[in-house]
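Written below as structure tokens is the structure these notes are about.
Note that this complex is displayed minus one protein chain, with the remaining chains in position.
Each chain carries a letter (A, B, C, D and E) given by its place in the written order, and its residues are counted from 1.
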Amino acid sequence: DFVNALHEITPAFGASTDDLERCRLRGIVDCGKAHKHIYQRAMLLVEQVKVSKGSPLVTCLLEGPAGSGKTAMAASVGIDSDFAYVKIISAETMIGFSESSKCAQICKVFEDAYKSQFSMIILDDIERLLEYVAIGPRFSNLISQTLLVLLKRVPPKGKNLLVVGTTSEVGFLESVGMCDVFSVTYHVPKLKKEDAKKVLHHLDVFDDGDLDAAAEALDDMPIKKLYTLVEMAAQGPTGGSAEAIYAGEKIDINHFFSILSDIIRY
Amino acid sequence: DFVNALHEITPAFGASTDDLERCRLRGIVDCGKAHKHIYQRAMLLVEQVKVSKGSPLVTCLLEGPAGSGKTAMAASVGIDSDFAYVKIISAETMIGFSESSKCAQICKVFEDAYKSQFSMIILDDIERLLEYVAIGPRFSNLISQTLLVLLKRVPPKGKNLLVVGTTSEVGFLESVGMCDVFSVTYHVPKLKKEDAKKVLHHLDVFDDGDLDAAAEALDDMPIKKLYTLVEMAAQGPTGGSAEAIYAGEKIDINHFFSILSDIIRY
Amino acid sequence: DFVNALHEITPAFGASTDDLERCRLRGIVDCGKAHKHIYQRAMLLVEQVKVSKGSPLVTCLLEGPAGSGKTAMAASVGIDSDFAYVKIISAETMIGFSESSKCAQICKVFEDAYKSQFSMIILDDIERLLEYVAIGPRFSNLISQTLLVLLKRVPPKGKNLLVVGTTSEVGFLESVGMCDVFSVTYHVPKLKKEDAKKVLHHLDVFDDGDLDAAAEALDDMPIKKLYTLVEMAAQGPTGGSAEAIYAGEKIDINHFFSILSDIIRY
Amino acid sequence: DFVNALHEITPAFGASTDDLERCRLRGIVDCGKAHKHIYQRAMLLVEQVKVSKGSPLVTCLLEGPAGSGKTAMAASVGIDSDFAYVKIISAETMIGFSESSKCAQICKVFEDAYKSQFSMIILDDIERLLEYVAIGPRFSNLISQTLLVLLKRVPPKGKNLLVVGTTSEVGFLESVGMCDVFSVTYHVPKLKKEDAKKVLHHLDVFDDGDLDAAAEALDDMPIKKLYTLVEMAAQGPTGGSAEAIYAGEKIDINHFFSILSDIIRY
Amino acid sequence: DFVNALHEITPAFGASTDDLERCRLRGIVDCGKAHKHIYQRAMLLVEQVKVSKGSPLVTCLLEGPAGSGKTAMAASVGIDSDFAYVKIISAETMIGFSESSKCAQICKVFEDAYKSQFSMIILDDIERLLEYVAIGPRFSNLISQTLLVLLKRVPPKGKNLLVVGTTSEVGFLESVGMCDVFSVTYHVPKLKKEDAKKVLHHLDVFDDGDLDAAAEALDDMPIKKLYTLVEMAAQGPTGGSAEAIYAGEKIDINHFFSILSDIIRY
Partner (left out) sequence: DFVNALHEITPAFGASTDDLERCRLRGIVDCGKAHKHIYQRAMLLVEQVKVSKGSPLVTCLLEGPAGSGKTAMAASVGIDSDFAYVKIISAETMIGFSESSKCAQICKVFEDAYKSQFSMIILDDIERLLEYVAIGPRFSNLISQTLLVLLKRVPPKGKNLLVVGTTSEVGFLESVGMCDVFSVTYHVPKLKKEDAKKVLHHLDVFDDGDLDAAAEALDDMPIKKLYTLVEMAAQGPTGGSAEAIYAGEKIDINHFFSILSDIIRY
């Protein structure tokens, strides 16, 4: 299955995967068909890069609502890619840097990638790399132009590169022409009722009798919100019950709904 | 009750609480159910941070009209949290600094927080930190991007962080995507008639016969305006009566209404 | 009455009042009930600052049309306040300075004020301090943010501060959120017919028979325009008559109306 | 009459009038009642400044269409004012300077003016001083704020100042609030038929029979365009006739109309 | 005729005409009445400058669609003017310079011109000098203000200056107020059928039988496009025929129409 698939392939002569592992702190749990399909297609691109003759550059965009699991997916592909060079470019490590210094760092990663026969770069949260904000809208055109060029630039002879981008602002990326430069785009969705049930089942914090009601309430929710909710509910109405629940007790379904209403009020 | 609850828990190995105490100069008075409920839920998050395994970062936004008591609430949670590191980030201490220097100071606080096992950061008046003004609108995108990243960045292994933000411009925060990055948002409301009555009762500056009329007139008012009004009215129509009133005499209800009309004319 | 009231209270251990006196070069004349009421209420705030316990910071905005007497009023309150530190912050003394240097000067005044037990700061013509112009609109957000923070910042323990602002662009101040941070706002109006008559009577440059006609024509005029008009008319149609009029002769009412029509054509 | 009036008064202890004379290279010709009236009223202001007690600062704006004679008028008032200090501030002498350096130069002129008992400053073409352009619109807010403050700032004790501004963009000045700070505004109009006739008569380049037709065609034209037209027409259809016409011959009325149509086509 | 007229007058004591000649590489061909009329009127202005007393500055704008012959016309007037100083100011020689450095260069040319008794300056492609682009629109206000002032500034005593501007963006120039400062404006039009025929006749590359059809097809075309078209068509459908055609053979009318359709498709 999906989870197994993810772990069947392990890096041969290993890129440092620490940064990548931090992107999936809760591990990888089977969360439905859609996620599985995208993972498989992305792994095909990994293979395509390896055998390619005509196209030394393959690019793929994972888009979807906030917290739907895009970064965890990209990191998993990176970990499982077996490439000598796998690097994540994220706004986290560039806080406070000037636009031009960010550009320089991004270019540096591409130049480094061009040194290995097979490389993969993750552009995580592209809207954040572009310093995007909806009001205006504002964003860094300098970084934007840099990415537009890098995503079209053919690597040197004999070098092959896979670029995977993630974004929760696909409309914005579309409007700056960034979607067009990706070879292919996949939509990473929120969880459906049955997907949520799979995850809850795995977590094992609800009575069997409550599982369906809980999953129903979580229909059309990003996986991240599901985890947040479960952890808040696990404290119990007056606090102090979390340890017990992680040790095997179950969450009170009424308290769970009370917390849920706090969260979805907005 | 709420006030008692606030004082049952006292800091164990004490973060400097001077700055926090300055945020609630008038102490904490019971001002109704809504405030109490939010305080309790916020204290659950404090606990969640302590027992958490999967989520080392918990974030919470307190939003509501100007003067509704958001900062006092956040400060109380900080004081009562028992955390080794509790810090308030406020525009007050950064007047005249450049955007990038403000960013650096904000990052510094987060880096410091990452050094304690359990930390809490209050982002007070986020719209002011962002130098927001409705005309334009204008704001600092540099600071905005910094916060967006910091509010998603996972602390280092073994460190746990609670971030509480306050704002009276939730619409603006929504439009820059800042609301989405908070795990949960609570609305700190104006006072209802019955809440105002509780506070007035506590202040004890009205004749019992006037109390209801006064509370009625204060329906749907932020707690801050209530205090302002009472203090202005206490001077009396020709001045000089404040000492007497603080010593036990009562405010002339007619003068109170006259002052009220000055204030609500706008 | 109003004028007497203004002079009953004189500074005890005197702030330098030179700058303040320059704000009311024509002295203070009784110009009607509205002005009187506002003056009295402002003097109550002076007293409130002196006896306050809970609110070490009191802020008040005087708004109204150009030339309605706001600055003269604020200066009078300052002169009559009996406070050790009274300072006017005005664009006049900061011509040509950069935004950040203006901010620094403004902060300096507040820091100085925090050193006295009782202080008063006049923020004169706030729209000018903010370099406001209606086209755009444009203004200094740096100064704007500085004022927004200073107007909320609690003075150090034991220090008390009254801030009085003036503006003829209350709509603009509203839209940058500057009105909300003032505790109370008063509207300083144009003169009504009967107010104008009081001032003209005091000036004594019209025949008694002409006084009513002149006052009627001046209905709904700011006090500043009234003075301008009278001085222009005093020159007479062919010049040379001003000395005589200041010595006791009267203004020709027809020439007065001719000058009036020059002025109100726009 | 108007022309005589202009020359009856000559400077007593003379400000350098070279710059001012360059503003009326074609001398001053009687061009109708409106111009005469404004000149007289402006001379009253000159007198008012001399006898004033209450108002040491008098300001006056001359506005009207391009080329209507505003600068020549202001220069004439300056020449005829008999003031020790008369200075014209014009964009001509500040080409290529930065905004802040322009501000400094403007302030310098005001500071210099404050040194004489009676001074006059001409702010010529205020829209050009403000670097105004209709697209946007754009203009220098720095210079704009500087003028707004200088036009309200009271000169030091015992010093008196008359400021005369000119502009052909009164709508723009209105919208930046610059009109309101002038005590009085006069509209310098285009020429009416009868005004044009007076000027043409003075120039004496048309046959008496053609004079009325020519004047009729020039109805509602700024005096500047009238001069341009006459000079172009004086060359004759094939060139070479100008000397003769300045020596007494007359302009061919048909050629005059042909040139006129070139000009008014736009 | 027009062409003869252009060559009857030759420079007496010669300004360097190299730059000017480069503006009319294809020589000057009779291209119809409109062009001829404008040339003649412009030469009258040259004369006016020489005999002028009252108006030492004469300014003229040539506007019209792209490629209509404006620059060639202005250059011809300059070459034929007989002035000691004739200079073309063009964006070509200022590529990559900053706005302020461009301003300095422009001012320098005016200062140099003021040194000769009779000078002429061509401001070529004013929209390009202003760095105009329709989107926004954007342009250099610094250069714009500089030109607005220079076009009104009276030269020093005894010096006389003719300024001829060209533009294909007269609407833009209008909107920045640049048209108003020119004394007179002429519209340099596209070619009419009969004008085109004159030029084709002169070029002699069509069979007499084809001339009318070709001219008809070229109705309402700028002279520049006419030359482009003829030169493209001269290559023949498969290339190689140009030499022959320049040596006397004729262009295949069908190929000519085929090329024409390529060009007017856009």
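Quick notes on this one:
Methods note: a residue touches a chain if its C-beta (ideal position, glycine included) is under 8 Å from a C-beta of that chain, and two chains touch if they have at least 3 such contacts.
Computed from a predicted structure; not experimentally measured.
Although it is not drawn, the missing chain touches A, E when the whole complex is taken into account.
Annotation: of E:V51, E:A91, E:A217 or E:I253, E:A91 touches the absent chain (contact as defined above).
Residues of chain E in touch with the missing chain: 22, 25-26, 66, 91-92, 95-96, 128, 131, 133-135, 138, 227-228, 231-232, 234-235, 239-240, 242-243, 246, 262-263, 265-266. Of the residues in chain A, those that touch the hidden partner chain are 41, 43-45, 47-48, 51-55, 100, 103-104, 107, 137, 139, 141, 144-146, 148-150, 152-154, 175-177, 179-180, 183-187.
One rule holds for everything that comes next: only the chains that are shown with their structure count from here on.
Chains touching both chain B and chain E: none. The rotation relating chain C to chain E, fitted on Cα atoms, comes to 120°, given as a multiple of 5. In whole angstrom, the spacing between the mean C-alpha positions of chain A and chain C is 60.
If you average the CA atoms of chain D and of chain E, the two centres end up 35 Å from each other. Residue positions of chain C touching 2 or more other chains: there are none. With chains as nodes and touching pairs as edges, the resulting graph is an open line.
Chain pairs that touch, as defined above: A-B, B-C, C-D, D-E.
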